[in-house]
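Partial complex: the chains shown occupy the same locations as in the complete assembly.
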């Protein structure tokens, strides 16, 4: 560790890490993915959906298993399809108000993992799943970066259209409804976006870390934000900063890129926590 | 208060034979009445009478039998009207970084709250806050407000955009004396100058007497309806409030 | 009868059940018991289970183990998941086929004492011969009545394996010392046998993907040494090989780690020959 740090200081010029094609791609991807997650995270946190993407991640197992079973070749399709189904069902059950949001999410997460494991115990394929456990942002290709970029643009547009409604909804559902917000529609659009983004990027972030990337920036920003604007801006900035910093450090410290980014986010969270408005 | 050109399109809300069941129990039993624009209808009744339930049915949040229709002056039925709602309790996430400004803005514009807003919007928010004497709270987050302050902010939110129907569930519970006085002034103004229809739940019978044009005494069904004097003089009123808790039929 | 046998269980009463843990030892054992009707060989994991590093026992495996008279292990750490279960089945005879094999070690990171053995020993034909000997000895002690048949099968099979060995080593003379980079440590023993110079191995199986820095260094190394291809196994799901291939422009070479396939007696030899042919295409 210390050695590595020394290396970091002495041996390498700061731009060295960008001399590799895969690092440049990873940097571009980070510059797109982190703000995307920073944006979506604010509302995920505000709506008590801190484990929604974790559930989505775990349900990826079932998506893959079902895909294998149905003979769907393209994993992304089975992932996104299953993610969307889970997202809509969670929202629906949540709104019958029989249990708190986290319990409902937990139930679906559990059920879908168990289903996935049972299917896989017939068909093998667990190896595929464990490849998704820890993703690899270094493996992203230019075409995929472009796709993500368009996703980012689309999300930003939808965000601008939906934001106020989502905000009211996050304060109080019934109040939002009385103000003429189509609460179910808005909520469904939101979870659909999250599901799509999560499932699209799970390959690069990994099941174990995807939730962190969504929640940590927004949670950190919450400690110091005193308005919705600040929340959004801080969240995006923190995500971006930690993304780039983490990626760079991972190169010099010789650690896994995704985990290092998340670790940077965690550190920033605790700093923000200490300096929170008390 | 400025006239926001919102006029009065709504004439009356017809509640027709509304019943609500939950968990096998009848909470409301074929309720029928009308709310007129330009009138304050007070809903009174013992605790658990079903007042909140009735309001939520009108808001469309609770499944119910029977029909609730909004009619315009020329008799057409309206699909969507502007409703202002002050809930009895506001369940919300106290840690959310949502400021009073954010909350009020999000209810009145489509321009995302996180963008910079034209002067117009700012004035409108400030004006609303002035109505409830809470100008100083504009930068507070909702979680940092006292009980009465929240209630005031809810009132401020409910009054813009100018509602055609105002639904108030114990709106001034927790609000201090001067706050509730000025609130009732605003309400009267709204009613008289903008012909808003108002449904209000209150346990303060003095207030009901002073401000209500029509009083509805509820206990699962409509026990009595009329102006305040009529209702207060009725047998049912005496039974409800002066002889223990109304009957429960579990 | 000619074999020792447990009393209970569901198996056919007039047979001994020999269970193998996975594909290569299954093929070895099949060859050894060829023609002996009283010995039934059953493979515990499905043919497509691959390596057993992440394997979790299913109920049917436990059933099989409970019924088995003997369990053939590959050894060298491949079946670490079985340790505790075997403790619960003290009556079960087991044979560790790796006894006597010279193991390759790879360091496990943090501390050097954390070395773990590369458990893909069957990828060297020499090792395979040792494994066959071990299994045969155990089978003889299980079924003393079939000693002659077993010995005959062993001799035949060993001869075939010896031929295979000579064939591939002769062939490998052409590229002795060529630098290779492999993704899976499954090819460690094979590379040694073919006298490749295994300059780097991307991914030890113990941990996900290599770090960016390691990839950077590797890509420099590959370019410097003129490595011609990256060895990967079929169904490889990692991304490191693709990144490197993209960065350096060398192709991926898909080799079979022989962890699954048909249950033919000659499967092992066939797959081995196919691997060598694949290598030859690039290194000619």
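As written, the chains take the letters A, B and C, and residue 1 is the first residue of each chain.
In this text, contacts are C-beta pairs under 8 Å (C-beta built on N, C-alpha and C of every residue); 3 or more make two chains touch, one makes a residue touch a chain.
Bear in mind the structure is a predicted one, so any value in this text is a computation, not a measurement.
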*One of each shown, but what's the true copy count per label in the complex?*
A x2, B x2, C x1
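Methods note: only the chains that are shown with their structure count from here on.
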*Where chain A and chain C overlap in contact partners, by chain label*: none
*Taking every chain's C-alpha mean, which one sits closest to the mean of all protein C-alpha atoms?*
A
_Distance from the mean Cα position of chain B to that of chain A, given in whole angstrom_ = 40
*Where in chain A do residues touch two or more other chains at once?*
none
_Residue numbers of chain C (touch at least two other chains)_ = none
*Footprint of chain C on chain A - complex, ascending*: 17, 19-23, 26, 121, 124, 126-128, 130-131, 133-134, 136, 138-139, 141, 247, 250-257
*Can you check the complex and tell me which residues of chain A touch chain B?*
46, 48, 159-161, 163-165, 167-168, 170-172, 174-175, 177-180, 221-222, 225-233
*Mind pulling up the chain C residues that touch chain A in the complex?*
46, 48-50, 54, 58, 208-209, 211-216, 219, 235, 237-240, 242-243, 246-247
